[in-house]
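Entry: chain A
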Amino acid sequence: MPDVEIDRPDLEKVREALVERFGAAILETSYAHKELSFRVRKEDLLAILGLLKTDQGFNALNDMIGLDHPAPLGEGRKRFSVLYQLYRFPGFQRVRVVVDLDEGEAVDSIVPLYRAAEWAEREIFDMFGIPFAGHQDLRRIYMPDEFVGHPLRKDFPLEGNEACLLKI
Partner candidate 1 sequence: MTNTGFVFDVLIPVGKIVAVILYPMLMTIVMIWLERRVVALMQKRLGPNRVGFQGILQPFADAFKLFLKEDIMQDQADPLLFKVAPVLVMFSSLLAFCFVPLGEPIRIGTYQLTLWIAQSPVGLLLVLGLSSISVFGVIFGGWASNSKYPLMGALRSVVQILSYEIPIGLTVLSVVFFARSIDLVEIVNHQSQAKIWFGFMLPVSFVVFWISAIAETNRAPFDLPEAESELVAGYHTEYSGMKFAFFYIAEYAHMVLVSSLVVIMFFGGWLAPFPNVPAFAFLKVIPGFVWYLVKIMFFLYLYVWIRATLPRYRFDELIRLAWKWLIPLALLNFLVVALIRYIL
Partner candidate 2 sequence: MGPQHPSTHGVLRLKVSVDNELVLKIEPVVGYLHRGMEKLWESLTYAQVVPMTDRLDYIAAVSNNLAFVLAVEKLMGLEIPKRAQYIRVILAEIQRLASHLAWLGFMANDIGAISVLLFGFEDREDFLDILEIYAGGRLTVHGLRIGGVPYDLDEALIALIRKSLDDLPKKIKDIETLLTKNRIWRHRTEGIGLISAAEAIEYGLTGPALRASGVAWDIRKDIPYSSYQDFDFEVPVLRGGDVYDRYLVRLEEIRQSTRIIRQALDKLPAGEIMAKVPRVLKIPAGEVFHSIEAPKGELGFYVRSNGTDKPERVKMKSPSFINLQSLPLMCRGNLFSDIVGILGSLDIVLGEIDK
């Protein structure tokens, strides 16, 4: 794991705590544009977020972002990523946790930790087709229920598919 220079001591502390506790589960740490980001093993996601929430005080989920990488990112990377943007108040710090996923691979739902994730996970499920294990109510949120396909995947045509046509 490449060492990362972080010029903010509070974020450095977060990194040290995580690396100390989980070590190998942290696949990659990056620090760019003053934003700290961890890529972690999918299996340890809940444990890591739990630690961030309870010990490090990252008490709010800011956003969840789904990614579909058009080209393989390199060794060991998978097609999809889910980004968790966390917040700490007071202190007003942000960290980002990333998990990589393959087609059809499920990731643990973080709703038990952050209630705000409920709709965000539905959105990512809708847009990318990433299933979240343990989510109570995993339905499409934007698209109609009978819609076929996941619009934000890179192989989904911009003009839409036949499922976009209104069935009247």
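How were these picked? Simply put, all candidates are chains of the complex that A comes from, given by their letters.
We take it that contacts are C-beta pairs under 8 Å (C-beta built on N, C-alpha and C of every residue); 3 or more make two chains touch, one makes a residue touch a chain; residues count from 1.
Keep in mind that what you see is a predicted model, and the values were worked out from it rather than measured.
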### Query
chain A in this complex: which of 1 or 2 touches it?
2
#### Entry: For the chain A and candidate 2 complex, residues of the former touching the latter
32-33, 35, 37, 59-63, 65-68, 70, 83, 85, 89, 92, 94, 96, 114-116, 118-119, 127, 140-144, 151-152, 156, 158
